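Below is the structure I would like to discuss, written out as structure tokens.
Omission of a single protein chain aside, the complex is shown with its protein chains in their original locations.
Our next item is chain A:
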Amino acid sequence: MSDNPILEVKNLQHIYMEKTPLEHQALTGVSLRVYDGECIAIIGHTGSGKSTLIQHFNGLMRPQRGEVIVDGHHLSDPKLDIKGLRRKVGLVFQNPEDQIFEKLIGDDIAYGPLKMGLPLKEVRDRVEWAMELVGLSFNELKDRVTYALSGGQKRKVALAGVLALKPKILVLDEPTAGLDPRSRQELLDNIVQLNKKENMTVIFVSHNMEEVAYLAERIYVLADGRNLIEGTPRDIFGNNETLAKHHIGAPQTVEILTKLKEQGYDVNLKSYEIEAATKEIVSVLQSYRR
């Protein structure tokens, strides 16, 4: 982890449809810092501005007020190399399977690299690399038609389409929403692998606290267009007062531990991980036996 953040947001504000009767302030002042190689979760209720925020990361939106700095480049700079930025920051939208448009899987994933003007050999290598990363066999699937895939597979194709740009920062908007449990777990494992093995910085939006606890090193909580609190899952999920005060959901492990504590058992609420929580419960059971 280096000292300079790879992505920094300072007091960012955004107003939709400014100067029309439908104007709506979606971001009222967000600040955050993400360091190289981190895995960050952004959580918050629907309408709190998460999607608006992340669209600033690859320049789909430019800061109206405030600053966004990606890898040393200011997004308000009119001379910014926007194509370069979009290669550096890969953004995977919510329900990304909707954006698949080619007939064959391989062609769809190759769209980004082809647009970059890479030689065909390099494009092919990247498609293979991206497909294998998300667990799709290149040889078997590259020439299959896209519309005959399951929902989970389609989402993987869409993810591979972004990965083929070889981004340094991967940003995902509710990546597992609407997936079946198995595809969900596979996708989560893909993300862990990208973060740990490929050293991609990952920023993801999620409503699922189990997922957040499983993946994130740090969490930012958004509400009404501003960030409320920031901290490690341990800090946030382990503090009942903060959770209650800001109406944040918690992983089920935390809920079980909280219930135990309410019943008078001596458990550590910060043990939100499955193994740690199991240990707490086992120790409760053992004290009961004695």
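Note that in this section a contact is a pair of C-beta atoms (placed from the backbone, for glycine too) under 8 Å apart; a residue touches a chain by one contact, two chains touch by 3 or more; residues count from 1.
Note that contacts and distances are computed from a predicted model.
When one chain of this assembly is omitted, its UniProt record names it as which of these: "Glucose/mannose transport system permease protein", "Sulfur carrier protein ThiS", "Regulator of SigK" or "Energy-coupling factor transporter transmembrane protein EcfT"?
"Energy-coupling factor transporter transmembrane protein EcfT"
Where the complex has a chain not shown, which of A:V162, A:V205 or A:V267 is the residue touching it?
A:V162
Of the residues A:R86, A:K142, A:K168 or A:R184, I need the one that contacts the missing chain.
Checking the options A:R86, A:K142, A:K168 or A:R184, the one contacting the hidden chain is A:R86.
From the list A:K19, A:K121 or A:H247, pick the residue that touches the absent chain.
Among A:K19, A:K121 or A:H247, only A:K19 touches the chain that is not shown.
Tell me where the left-out chain touches chain A, residue by residue.
For chain A, the residues touching the absent chain are 16-22, 55, 58, 60-64, 78, 82-83, 86-87, 90-93, 96, 98-101, 111-112, 115-116, 161-162, 165.
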